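The complex is shown incomplete by one protein chain, all other protein chains being positioned as in the whole.
Letters are used for the chains, namely A, B and C, taken in the order the chains are written, and counting of residues starts over at 1 for each.
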Amino acid sequence: MATSPTTVMDQLLTGLHLPDGLDAFAGVIRESLAQVTNSASWTRYGRQSLEWLIGMNPVDRLFMLSALTLLLMLLLGRLRSAGVLAVLLYGAQFAALLSTDTLFGAPLAAEVRITVADQSLHWSYDALSWFFAMLTIGAGFVTAWYAAGSWMRRYREAGRSARAFHVALALNCFGMLLLIGSADLLSLFLGWELVSWASFLLMALVGGLGAQAALKYLAYAISGAMLILGAIALLYSVGGSFEYDAVVAAIRGMTDAQVWTLLLLLGGGFAVKLALLPFHLWQAAAYAEAPGAGSVFLGAISARMGLFGIIVFIVGMIGVSRLMTLEIPYTFMSSRELIAWIAALTIIVPTYTALQQHDARYLLAWHGIGQGGYMLLGLMVGDAVGSAGGLLHCFNYAITQAALLMAVFAVVHRTGTADLNQLGGLVTRMPLTFLVLLFGIISLAGLPPMAGFVSKWMVYRSLITEGMPLLFVTAVVGTLGTILSVYKLIHNIFLGQLRVEHQEVAEAPLSMLIPMLGLSALIFLAGFIPGPALSWVAQVQGQLGLPVVPWVLGGIVDPRGGLDMIWLVGILMAGFGVGALVFYGFGGRSRRVHQLDNYAGGHFLTADVHYQYSDNFYAGLMHLIGPWYRGAFRWLERSLAATLDLVSFGAEGLYRLAQPTLLMLAAAVAMLAWVL
Amino acid sequence: MTLELPVDLLFGLNLDLNLDLTRVMTANAIVLPVVLPLLAAFLMQPLAQVSRLLARLLGPLVLTLGAWIILNTWLEVGPAPFSVAIGGFAAPLGIVFYADQLALLFALAVQVFTLLFWPGLGVVAKAEAAADRQRAPRRDALALLLASAATGLALSGDLFNIFVFYELAAVASFGLVCADDSGRARIATLRYLFISAFGSVLALVGIAILYLQTGTLNLAQLAQVAPETLQGPIGLAAFALLLIGFGVKAELFPLNAWVPEVYATAPARVSALLAGLISKLAILVIVRLLILVFQQPEASQLLLVLGVLGVLTGEFSAWRAQDFPRLLAFSSIGQLGLVAIAFSIDGTTGLLAGTAVALHHLIVKSALFGLANRWSGGLDALAGAAKGAPRAAGLFVLFALSLIGVPPLWGFWIKLLIMVGLVQGGAPLDLLALGAILLATAVEAHYLFRVALRLYQPPVPDRALRLAPPARWDTGVAYLLGACLVVISVAITPTTEALRVLAQQTGDVLLYIDTVFPQPLADKE
Amino acid sequence: MDWLSAVNLDGLAAVDFRWLGLVLELILMPLIAFVVGLGLVLMLRKIAARLQRRVGPPLSQPLWDIIKLHAKETQTSHGLIHEIGIVMAIGGYVAAVTLLPVPGMNGLAQQGGLIALLYMTMIPSLGLALGVGQCANPNGSIGISRALTAMLAYDVPLVIVIFGVAFHFGSLNLVHMIAAQQAGGIASWGIVQMPLLALAGLFALQGMLGKQPFEIYVAPAEIATGPMVEMGGKFLGGLFVMQCFQLYTAGVLYVTLFLGGGEHWLTFLFKVFVVTAIPMTIAMVFPRYRTEDMVRLFWKWPTMIGLLGIAFVMN
Partner (left out) sequence: MIPWSLETVSYAGAIGLVVIGGLGLVICNHLFRMLLALAMAESGANLLLVLTGFRDGAIAPIIGYGPAGAPLVDPLPQVLVLTAIVIGVGVQALAVAVLVRVYRSYGTLDMRDLRRRMEGEIAAAAGIAAPGSAQAPLGQRPLPPVPDYELVRRSAPVRERGA
């Protein structure tokens, strides 16, 4: 009796090679079940499973914990305490990740593997995986924390399913962990699809505009996935195997035309996720319309999976040097320059689109697209500092964007709107949230002393030393646009006139504030002492075979001009000290006045007067560059959709013919003509 | 104990069975799943006069018996193929049934799926109008006829016999489509009938050409003489005509104008049977012809081209579809195009991929049509349907994911098999097909999830779902098939291995010949 | 932790012995910059006055202005950020001036570099913008919107110049640049080697200072419609201090990039004053540009000249 279900399961799972530890675990379970009447066995059971957990392969442990998170959220997601449980579980995942020690140690293969029809799917963690897994789990952790308290209460009260949210988040994390640990093409595609669908789920959770955006995302994502599948088929046909070793060998033996095809397929597929031009249109709405905490997660890490793919295949396997040899016919450009220019345009166009947004969520989401361009640009420059800057920007951007979105959604949580024309003056009501947003925008704009400056500096630096003036100017112009639009963001939300209806607004709840403040501290620390993050990046570079950045605790040592953030921040702080001394140390005491005690050209201001400059904030600039916003990409997208519609109409017309046998006769005639 | 069963059937199928019930386990019993439903179909009307309950139960009983017999035979006889000469006349003079694993699998599927989608099952008797009660025996008889003919298609080893079964299935399906007396169904039936009948005419011409060239219609004998006699354009012409003839039921591209109309008007269960089951059997016939008789690469190419066109037109049209049954119909066209592409791949890979994708589509599309019984309205009216039926909506998502080919579901492995097969083929046409599949998949994902999202939307007040009677049975069947899908996805390795064995057996022409003619034919001549 | 053990401490060790000197620099350089900045302000006002046939202010007028503003009794604050903004505005430039190498003091400049300096100079803009924004006066916000737009305008030629110079010298380090220029005499000065970039840089400098004819965003003459609308008392005084640092920064940066830096204080200050005076004198005779026109101008001529200059540098 007892064995028959087991044997059935064994038969079903013949393809699944379980790690040795799991057999032991199964033994423990069996034993425990046998003694289930004996209550004393429970403690033993608990101890043994803990021992098993400690003894197993670290990567398996990571996967298992992630899967456990998913399972528990599926089972217990409805409970009020599920949020806290989720935080603990993500924390456990983080601990499990640290225990893998694949960053400084050797790559570690997971023992879990699946064999399907002679093809083996397996996973392995190395420094690159560690780096991205750290970002993923970290994003999951702060998101779960942010969502655990007041936010989730509100979410529930609106009749939404807390379980669905928790599951979607856990599924995202799980899928990403699988993807970044993939060690062959099949497990890569498995992870890729899992990630795509999980983020679709997270976007579509709330329906309405979110669902529309999610559907658009899906159209892009599946097209991208199909390109990747095409690339996988190509690689398999050349290399005859799905293993990475064979793939590397296959790429080495490919002709230029084949590499071009591969580049277009893979690049296109990954570019969709990374939202590179011209595949960027889905991202802003999809990320902005996701439920608040979900938006934080998506914005922080989700699109980076595309970059991960590009790093593994285009930077790692094809290699920047090979890219440089691939000339585009009839031009002076190589494929590397092509990608670099796509990255540069991805910086410019979305950043200046962000400048036009009137919704804080959309503004940040558009910036998210633009920042992806810096990462790719750094990687495409390909020297030690540039590629390190690109990689480091993943980390810096993740913490920055998470903090920014959290702050914005905290405002939304309290005021009910993200409309930049409906807010203002909240700094007096939500000072801590303001602080978080301030740290975030300084980092996003890439100004010292925050984290974003370090990575952007590295990218600029490499562009200068490699002699790429136009790309450099483009990147800096992107940064300038960022400064403009983030100032608009903070001005319209926190500065200026406080509206009457927001007089009584309270500071964000503590459950949301703690992760926000934690991230802000991290943003500052990562700018002040970039050494630790640089050490991770250096390991990743080493593993990818790129030149390794010469890093120290404070930044980069280089005879041709390095960067020491400890000094720089120290000088800046000293400067602020001098400034404070000049301002506070001399002269009369300043007196606080009411916000309406203000110059109004001789008029008296009352509370009902909206005295805030928010709409069309950069009117002068828009007067000049406004006509450049032609919506060319939207036009492209719409014309593609229209083409598809037309083709579909034609296809459907074949089934709408009045004469049912017409096509049949035609086919018969055509076939016979072809045959004879 | 010996039972004399002189059965003189309508269409020249002369059977004189000497059935020894003690030997019912042996191979000869395999004819029973063909004969018994046929018999029951003719007994249905008289029986209904005697007892309505008995008549209602007759169909399911016969089908259960048939399934049991096939399963038993399969287990008893083992994996090796066997052939049965009907009435003791040996091939090539007599009619043979050839039962390898593929045939048995599909014969079994016929019994099981007809049972699952049996028109009378799970329908609340009170809800049934008096007119319906009048129609029930007729409808059941037609369904039994369909089951019998479909089983015959799976097992038959003689081309003309196949043609007869095919026509029988056609007639039964005409009757089933317009069984519930709606005017639009009758119009659709007529249009379907013209296509189907003209297809049969062309197939008959093809058969005539074959006979003219070879002098036989026995598949095994054809397989022996085909390399000498059917190499030229004449042979290809015969194949083209047969492809057009049998392609009508297989929903191949230019021959499938009936599909959207019929599925939009026929009862959902009939659509499920036609789209899921009958189309597969028609494909099975084409594949048998392709393997045994027409081994020219051009023949495969013909199938490939039709498959590509089917995939593209089907999926693109589905993208524009506005009601659920028609969406499924177009999607079904696309999927059958995929089946055709898979079978056009050379060697075992193609057979494996083709069989897998056919089975996958059988499971998924049947279940989806089962769900359509509940959601038979326009797509806009589906908004909020998930509220009332969360599990059904979940099932829809599961099936949609598998259709699109999302790992780790079965659909993904199948698509991978096809893609690998096409890439290994490597011809420009193969790569074109690959591109078409990728493009179609993207389109497919979009429209399927447009529906899925609509299911989960809040309902639109003024366009509330007009609730069909709660189709518990159909939803239950969908659960069952969904569970099947999940189990197969988990046990993907054993499934693939089993299918590989099956495909190897199917692709073995010599095995076929040796099984039908135990001694070499040369001795006979 | 693992990363701690892997931290390379060589960089710190190199700094270790000089930290006292650096702290001294940190204190001295802002003081010097302030004094020089006061002188620059005075000079500009004198030039403007002479061009307008006035006598101009006495020697200590800039200092007295600041003292007067600080000493005012009515100090209207619109909240903490209003004040922090001023602190950031001054602090950013103080940090910037310490990163500039001057004769005898270039220890801190070693730590920074051209890009760090460029971004340091953006911090005061941000601080000022925050402070003005907090005032809840739309006129101020409009002024900031114009100021940031202007920044977008002059930074384009500026970064082109920075690229060209950094590429020419093969380093981002200002000390290296000075060393390279001084080693080869006047022939190796940036202005001789890269005349086009020097010209573009002059344009950018003018925009960066917000002086005539690009002063509309500061709007000193019609204070009610500019960013300064709510700035009175020591808020304005702080901005005056900032202006001193700003002029100093701009002048020294240009001297460092194109005029070989300072061999010793005399020539250094001479160069700085000349660099600041000449464009000011020329520009004073031009009419004022609207913000859009300014953007158009900067994105056209200096940008083109700068790109041409880069083309020559990279040949």
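Observations, loosely collected:
The definition used in the following text is that a residue touches a chain if its C-beta (ideal position, glycine included) is under 8 Å from a C-beta of that chain, and two chains touch if they have at least 3 such contacts.
As the structure is a prediction and not an experimental result, all values here were calculated from the model.
Counted over the whole complex, the shown chains touched by the missing one are A, B.
Across the entire complex, the residue among B:L193, B:A226 or B:A478 in touch with the chain not shown is B:L193. Summary of contacts with the chain left out: across B:Q224, B:T265 or B:S331, the touching residue is B:T265.
Although one chain is not drawn, the whole complex shows that of B:P233, B:G378 or B:G476 it is B:G378 that touches it. Interface note: of A:P58, A:G77, A:G140 or A:G210, the residue touching the hidden chain in the full complex is A:G210. From the options A:G77, A:G191 or A:G292, the residue with contact to the unseen chain in the full assembly is A:G292. One chain of the complex is left out; on chain A, the residues touching it are 149-150, 153-155, 157-160, 206, 208-210, 285, 288-289, 291-292, 358-359, 362, 409, 412-419, 504-507, 509-512, 658-659, 661-662, 665, 668. Even with one chain removed from view, chain B keeps its contact list with that chain: residues 10-12, 160, 163-164, 167, 170-171, 174-175, 178, 182-184, 186-191, 193-194, 197-198, 200-202, 204-205, 207-208, 211-212, 215, 217, 261, 264-265, 322-324, 326, 376-378, 380-381, 463, 466.
Here, only the chains that are shown with their structure count from here on.
Between chain B and chain C the centroid-to-centroid distance comes to 80 Å (mean Cα coordinates, whole Å). With each centre defined as the average position of its C-alpha atoms, the distance from chain A to chain C rounds to 37 Å. With touch defined as above, chain B holds no residue shared between interfaces to two or more other chains. By the touch criterion stated above, chain A contacts chain C in their complex at residues 101, 103-104, 424-425, 427-428, 434, 438, 442, 445-448, 453, 457, 460-461, 463-465, 467, 469, 472-473, 476-477, 480-481, 483-484, 487, 490-491, 495-498, 531-532, 535-536, 551-554, 557, 559-564, 567-568, 571-572, 574-580, 582-584, 586-593, 595-601, 611-613, 617-621, 623-624. Per the touch definition, chain B reaches chain A in the complex via residues 191-192, 194-195, 198-199, 202, 233, 236-237, 240-241, 243-244, 248, 253-260, 298, 302, 312-314, 316-317, 319-321, 330, 401, 404, 406-408, 412-413, 415-417, 419-420, 422-424, 426, 434-435, 438-439, 441-443, 445-446, 449-450, 453, 456-458, 487, 490-494, 496-497, 500. Every residue of chain A that touches chain B in the complex is listed here, in rising order: 11-15, 114-117, 186, 189-190, 193-194, 197, 200, 204, 207, 211, 214-215, 218-219, 222-223, 226-227, 229-230, 233-234, 236-237, 644-645, 647-652, 654-655, 657, 660-661, 663-668, 671-672, 675-676.
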